[in-house]
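Below is a structure I'd like to ask you about.
The other protein chains are all here in position, but one chain of the complex has been omitted.
Chain IDs A and B follow the sequence of writing; residue 1 opens each chain.
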Amino acid sequence: MLPHYWPTPVTGDPLIYGADVSIALVSIAILFVLFYYKKWGWLWREWLTTVDHKKIGILYVIAALLMLFRGGVDGLLMRTQLAQPNMHFLESEHYNQVFSTHGTIMILFVAMPFMFALFNIVIPLQIGARDVAFPYLNAISFWMFFFGALLLNISFVIGGSPDAGWVSYAPLTEKQFDPGPGENFYLMALQLSGIGSMATGINFLVTILRMRAPGMTLMRMPLLTWAVLAASIIIIYAFPALTIALALLLIDRVAGAHFFTMGHGGNPMMYTNLFWIWGHPEVYIVLLPVFGVFSEVFPAFSGKRVFGYSSMVASLMAISIVSFLLWAHHFFTMGAGPGVNTYFGIASMAIGIPTGVKVFNWMFTMYRGRIRMTMPMRWAVGFIPNFVIGGATGVMLAAAPGDYQYHNSFFLIAHFHQVLIGGTIYGSLAGMYFWWPKMFGFTLDEKRGRIAFWLWNVGFYVTFFPQYLLGLMGMTRRIYTYPPGMGWTNLNLLSTIGAFLMGLGFIYIVWDILYSTMHRSELKDVTGDPWNARSLEWSLPSPPPHYNFAVVPTVTRRDEWWELKKSGRADVLRPTAQDIEAIHMPNNSGKPIIFSVFFFIVGLGFVFEWYAVIVIGLAGVLATMLLRSVEEDTGHHIPAEEVRHEEMALGRM
Amino acid sequence: MNGDHFLVLNPAGPVARIELHLIVVSIILVLIVVIPVAILLAYITRRYRDHPDNKAPYMPEWSESKVLEIIWWGIPVTIIAILGVYTAYDTFALVKPPEKNATPVTIQVTSLNWKWLFQYPEQGIATVNECDIPVNRPVQFVITANSPMNGFWVPQLGGQEYAMPGMAMRLWLQADHPGIFYGHGGNFTGRGYAKMDFHVVSRPSAQFAQWVQTVKKTAPALTSKGYNQLVSSQNNTPTLFYSSYPAGSFERTIRHQGGMYMQRDLTIIGASK
Partner (left out) sequence: MAVSNKDLSGVLARGQSAGHSHDENELRVAGFWIFLSTDMILFACLFATYLVLRGNTDAGPTPQQIFDVRGFTEETFILLTSSFTCGLATHAMHEGRRGGLITWLSITALLGLSFVGLEVSEFVHDVGVGATMQRSAFLSAFFTLVGTHGLHVSIGILWMISIMYQILKRGINATTARKLTIVGLYWHFLDVVWVFLFTVVYLMGVM
């Protein structure tokens, strides 16, 4: 059986050669370090097989930062090409690949892992649990995400990247118009990571509903926990639609079916609908958790209770439901008729209401407080004007006849970058700075962080404000070049300059991390509560012991930790020798990563349509599942003595 | 940067004008929230800084206020109610011809890889990448694609409508004055998409009729073979004119690509014949 495609790492293209060489060099360097320092065993035991939510969270952060770099480089490549009219920096084919991978990576492999990092690092600690409900499944989620991301990232050097946009609309993505393996990479990469995301949604919904510490009623939960609960519900009910959209398009491409083809009865609009039935809720999957972050950061650094807790909870839940009822606003121009457009228009505006309420609540959390402008707070305050403008342009886009003029123009590009960068990325960074000491035991340096923030924040407005204007000038998205004389030139140049400022900001963030790691002894967090914050995770040492809580705390009110500190009874949460019992913990396992490797093989098989490889991969997947099913893995107990010892060493007894 | 370059803000017809009006209304309405938020944020972050000699009140337990919450649930609800009414009104208005008294012209638009084909069923001529219309008469564009999904957008005349295979999409536009208006595909269709621009030329009725006659006399005919070549050639082309085109090619394309299953689209083609 002859394969349909052969991967082609050598195409004579300097860009691809460059990428080939750099990937090879980095891989060799990593392998060298691992061999030289004999770190294989450590890597396998401590990281690759871990089921500890804290470590999995750290893996997500690392992956998100790496992918932010890759997606950011894509963005800079695009901005360079558009800096002047008729540039010859990238050709059409390359530009199309670059914007497709930029969007796909930023949404699926930057925003999502940042969210999952938050879920993993904070939620169990915040609700007083020792792990998530299904630690083994949690590891599978990470590795499926990881190998999905890997699959998309290798596409550029073997066989070609997807080139039909991150939405991958049919029939452009059907074999007829897009015969190469690039689209298959997209479809399989998203499918793999999507399985992981769905499992994470289920995992955290059950964790939050069933594993809270005694006394933590729903209305005593911190708002981040509420936000993750709402986001998990959206994940669970939105992702199946993506699974189906991707699967049907793949069946069209590899089996010659006619779901979305031109002719033979196919209906491309069905793809658009299925995609956005997932795609719109997806926006809120990556926004609600950062709303949660801000709801932790503002009270912590204002020394004040969050304003309007009930209203915050109500608005989160309202958003999670309404987010499913707006998807058609992504295609007002698809001719659904005035009734449908009016409904989706008004519904889309309406979701601005609970969102706007949250902004006012955050501001009034600061009002009559005592504001400490730390790094997390800086990103949080920077978020407000950014997000309010993004929300305002969102309401403008929701007025359907207005959208007829903005649709697919740079106005739209500016809008969604404003909410996704201004919301998701600002929030993820606020969260990263906030919980960094909890993860690693030291805070990140303030001075370098401040430079990074200002470079990024100024760069942001310089990049995207011109794009609103470009949209009103009639410039459409996804064009690799434009003629002079349209009045677009200067604004494009300005936008490119802004993009490079943001790039510099990113480099400064990385520098901040490296610098602080080198100076970690000076920046050490000895108290476990460097910010004088409010929720349970800050009652633990930084980083917390493997089992989190030596004794599971009992909660009697909101902001339990803050209230205890205030009444001078913070010691209540410290364990006493007689309270400590043996702790049951899950075992590490190599199966999640092996299972995901087999799925990766299935993915490669579908990409190149090598059926034997698909069969081998699927057999591996099935075998791993069966082995797991018959395995007797009931976890292990950490003896009480060992826990006492550890707590003593941490200075908590 | 020249004000004329803001195509959306310089409407040349009633449709774009309605849309611009709604855009302006929506900007004013959202500013009612944006400006106070900006001012409040600046004020709060200045006044409540944590430094020892700050005399501003500090109330760490204050976290509920019915009145305030009613205000900021109420304001957005009101704004959206107002904008919602405008939106509904305009959305329904735009599916009707902009003017009742003038007889409309029908132009059939097909997105091809990567050029725009315009067919004039009433005049029997066809053009590529240039669309000529009479001034002050509503133009009924019936839009489809014999290629991946695109969007038909002439910012100065009005907002876009998708061009989709197997579908007949109706878009009403009208030009107030003679002029040449920039248009571009609105949805990515692959390699040649960036250069899928076209222009709409509006002329007074008499000159339009004259232009039709000139095309009829001087331009070559678009044969079936020529039509197939246009569809399959996969390139950008310059402006082209044809004195005739294969009868029924537009309707056939739509039916063949899936229009046969869509009652609404069949009706539109029927009405546009």
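Note that in this section contacts are C-beta pairs under 8 Å (C-beta built on N, C-alpha and C of every residue); 3 or more make two chains touch, one makes a residue touch a chain.
All values derive from a computational prediction rather than experimental measurement.
Of A:W143, A:F156, A:F185 or A:F239, it is A:F239 that touches the chain left out of the display. Only one of A:A139, A:L205 or A:L472 touches the absent chain when the whole complex is considered: A:L205. Among the residues A:N267, A:S295, A:N361 or A:N588, only A:N267 touches the chain that is left out of the figure. Shown as candidates are A:F259, A:F344, A:Y482 or A:F608; the residue that touches the absent chain is A:F259. Only one of the listed residues, A:V61, A:M112, A:A133 or A:I638, touches the absent chain: A:A133. Take chain B: the residues that touch the chain left off the picture are 258, 261. Interface with the hidden chain, as seen from chain A, comprises residues 129-131, 133-134, 137, 198, 202-203, 205-206, 209-211, 236-237, 239-241, 243-245, 247-248, 251-252, 255-259, 261, 263-267, 270, 274, 277, 552, 584, 622, 626, 629-630, 632, 634-635.
Everything that follows uses one rule, which is that only the chains that are shown with their structure count from here on.
Against chain B, in their complex, chain A makes its touches with residues 92-93, 96, 163-165, 169, 171-172, 177-178, 262-263, 265-269, 302-309, 311, 331, 333-335, 337-338, 341-342, 345-346, 349-350, 352-353, 356-357, 359-361, 363-373, 381, 384-385, 388-389, 392-393, 395-396, 398-405, 407-409, 469, 471-474, 476-483, 486-488, 490-491. Those residues of chain B lying in contact with chain A across their complex are 1-2, 4-9, 16, 18-20, 22-23, 26-27, 29-31, 33-34, 37-38, 40-41, 44-45, 48-50, 54, 56-65, 68-69, 72-73, 75-77, 79-80, 83-84, 86-88, 90-92, 94-95, 113, 147-149, 151, 153, 155, 158-162, 164-167, 169-170, 182, 184-195, 197, 256-258, 261.
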